[in-house]
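Accompanying notes for the structure given below.
Note that this is a trimmed complex: some chains were dropped, and none of the rest were shifted.
Should a chain be cited, it is by its letter among A and B, assigned in written order, with residues numbered from 1 in that chain.
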Amino acid sequence: MNSFGRLFRVTLAGESHGPDIAVVVDGCPAGLPLAAEDFAADLARRRSARPGAGTTPRVESDRPQIVSGVYNGRTTGSPLLLLFANQDVASDAYKEMKTTPRPGQADFTARVKFGGFNDHRGGGHFSGRVTVGLVAAGVIAKKLLAPMAIAARILEIGGAADYEALLAEAVAAGDSLGGVVECVAGGLPVGLGEPFFDSVESLIAHVALAIPAVKAIEFGDGFAGARLRGSAFNDAILDRAGRTATNHAGGVNGGITNGNDLVFRVAVRPPASIAQPLQTVDLETGEPRELRIVGRHDACIALRFPVILEAACAVVLADLMLLEGRIPRIWN
Amino acid sequence: MNSFGRLFRVTLAGESHGPDIAVVVDGCPAGLPLAAEDFAADLARRRSARPGAGTTPRVESDRPQIVSGVYNGRTTGSPLLLLFANQDVASDAYKEMKTTPRPGQADFTARVKFGGFNDHRGGGHFSGRVTVGLVAAGVIAKKLLAPMAIAARILEIGGAADYEALLAEAVAAGDSLGGVVECVAGGLPVGLGEPFFDSVESLIAHVALAIPAVKAIEFGDGFAGARLRGSAFNDAILDRAGRTATNHAGGVNGGITNGNDLVFRVAVRPPASIAQPLQTVDLETGEPRELRIVGRHDACIALRFPVILEAACAVVLADLMLLEGRIPRIWN
């Protein structure tokens, strides 16, 4: 379903071309100062930074309407509901896609799953636009986690760390690029994460892989670590606080944070919607079709992912910190 | 917590050196034929296949005691409880580790999280031994999913597809190796997976990353796909059933199965317990310590992972198939 979290619970709703994207945050402690302005910085990071160079020209103000859960500038302890208006909507481009699904998108799967009743415009509820709600929840989570530092950055785009030329070239060619984004959380206590199913890795992977376009996640050395010997992979323990000489494990042992930096990376696939013709099928006739996408799309969605990944990390950590009693139920 | 699943719900309990490992499966349809013998094949695959060449000499019969949920050879619709006796237990080796935590294990994190009250013998509840319960749940799930084909295999050990020599060498050197294991599920319907948080990738990643030693997961092309252009990554749709010419997406679009093979891989870290001396700290004195592990351990736990990964996949798919009404509540 569209909810996640045990104590800090995030619910997302809304479709790309509907009136609003919505997020409900239940379980946030009462008394946390919160205003619409608090969301501006992270939502600006999520928005299209460079319309000519890889990100969609769709522009939204993303200033939330706080419907509930805040009174006199502080959270009330009741569920927070935030709305983000979808203002810059151009739905005409999507008419064709109802019966000729775009390869690599949810058009086909959503149509089958929901019997064709899904709102297909702009990807509907499957649009990356829905992540505005996750980023907003992340803003609240980060406030609860301060001064813990959660910071994500782009490691590579199209396989390269220096990717500006690649990006320009891909945009010019009507193509798209994927990327790898890394998130590091520092200042964590030892002991976050629950045995087996609710390991910190499981929970973060759950949220991170829910983000449209994320196809992989690795913690610490990840796949490279699978090629190391144990003698190289093991992180020697240096002191009673658990500080280690290296951090191949990415800050997690046995699914539980060990006090070192929590480190993970995700793979973001190249956007499926490109200007080049796409091979698909007409679902009504069964005939092959060549589809030309004319909507507004990101040539590289990964560019916008650092703040989304930080949010995925923050909502999980806020939940685990509440579980450990390390965030008070009443904020002072 | 130690439970996962919405309709097909798996709960794990037990510690490595306690009397039994236990699994509760709630939500299994009534009427499914089930006997202790059904678990033999998969549990044999999970056990130490080659004591001299990479897997632990600990040997357990792993024949389950079916405590509840089966009557006259068929499931009753009530929760199934299976017990697996821990018979070949050697706890003496673990005395030292209570205060000198093994690097790369849960010794330190579990001690802090549980105030030293955790059962540290053999890793306690953090032991890979607990996966016997997951494999058992997977056996039940596979029966519900038949004739769907779920098959995992080792792709590489120590970075190589041909790894026999590497393995022998590592064992001789008192070292350990990681590996990469791939799982493919074929015969899936279109439409498994829920919007956003319960994408099929999120759910499988959640369970897979709960398995001790798994540090990464990728679907379809995964990290390699992040280096492709959209024109190369997109899977052209061939027909109204959604069959695609390629499968870079690993059988999932928008978090929902598209009817092609579901493909994912996990990275398994090299076991932390090796014969070479390990650098750690005495938690009572704070002094550095060189630890020599004398317990019985796997030199390469990844060798035993295919069946565990299949189980992780099967329990998620059984849950999603029940959600879609594609597995009947009463089995005939």
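We adopt the following convention: a contact is a pair of C-beta atoms (placed from the backbone, for glycine too) under 8 Å apart; a residue touches a chain by one contact, two chains touch by 3 or more.
Please read all numbers here as calculations on a predicted model, not as lab measurements.
Engineer: Could you work out how many identical chains the complete complex has, if 2 are displayed?
Structural biologist: Whole-complex copy count, per this file: 4.
To be clear about the criterion, only the chains that are shown with their structure count from here on.
Engineer: Could you please state the distance in Å, as a whole number, between where the Cα atoms of chain A are centred and where those of chain B are centred?
Structural biologist: 26
Engineer: Mind listing the chain A positions that touch chain B in their complex?
Structural biologist: By the definition above, chain A touches chain B via 1-4, 12, 101, 103-110, 112-113, 123, 125-126, 130, 156, 158-159, 170, 175-180, 190-191, 193-199, 201-203, 205-207, 209-210, 212, 214-223, 225-231, 233-240, 242, 244-245, 248-250, 253-258, 267-274, 276, 278-281, 283, 286, 288, 302.
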